[in-house]
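A single protein chain has been omitted from the complex, and every remaining protein chain is retained in its original position.
Here is chain A:
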Amino acid sequence: MKRHIFGLAALVLAVSAGGASAQTMSFADAGALIAKSCGASIERFCARDDIGTGKVASCLQGHQKDVPQQCFAALQQAEAGTTARLAAQQATFGLCQDDARQFCKGVKPGDANLLDCLLASYKVVKGACRQGLTDAGWAN
């Protein structure tokens, strides 16, 4: 029974990780995910390594047999999700160019004025622009 639960958990994880490759993730969610999946291992094996240096990831690799597999999956998911998020943020204003010209003429860029205008026009902007705003994490 235990084995089945483990198998099921692995399957759920694989499916959700697969789904996440198409989805973008905030850095806050990525941080929470890593803390939840790897926090105990980090505090146990890598307590002297600073997360900002990249040493934590290599330390976890070094203790691979003692670290739960879901931690490595979480690290991958966080990396893929935040990379996709940044790419979406870079692409969004390009995707929204026509909409911006149509709905936001004369808006002074900077200080998120253009974003405010696009969000105010959220219901009428084209699908690609709307999807871009969502993927960038700015649509709510």
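Annotations for the structure displayed:
One rule holds in what follows: a contact is a pair of C-beta atoms (placed from the backbone, for glycine too) under 8 Å apart; a residue touches a chain by one contact, two chains touch by 3 or more; residues count from 1.
The definition used in the following text is that contacts and distances are computed from a predicted model.
Missing chain, UniProt protein name, picked from "Membrane protein", "ABC transporter permease", "Tryptophan synthase beta chain" or "Multisubunit sodium/proton antiporter, MrpC subunit": "Membrane protein". Of A:K65, A:K105 or A:K123, it is A:K105 that touches the chain left out of the display. Seen across the whole complex, the unshown chain contacts chain A at 26-32, 34-35, 38-39, 42-43, 47-54, 82, 85-86, 89, 100-101, 104-116, 120, 137-138.
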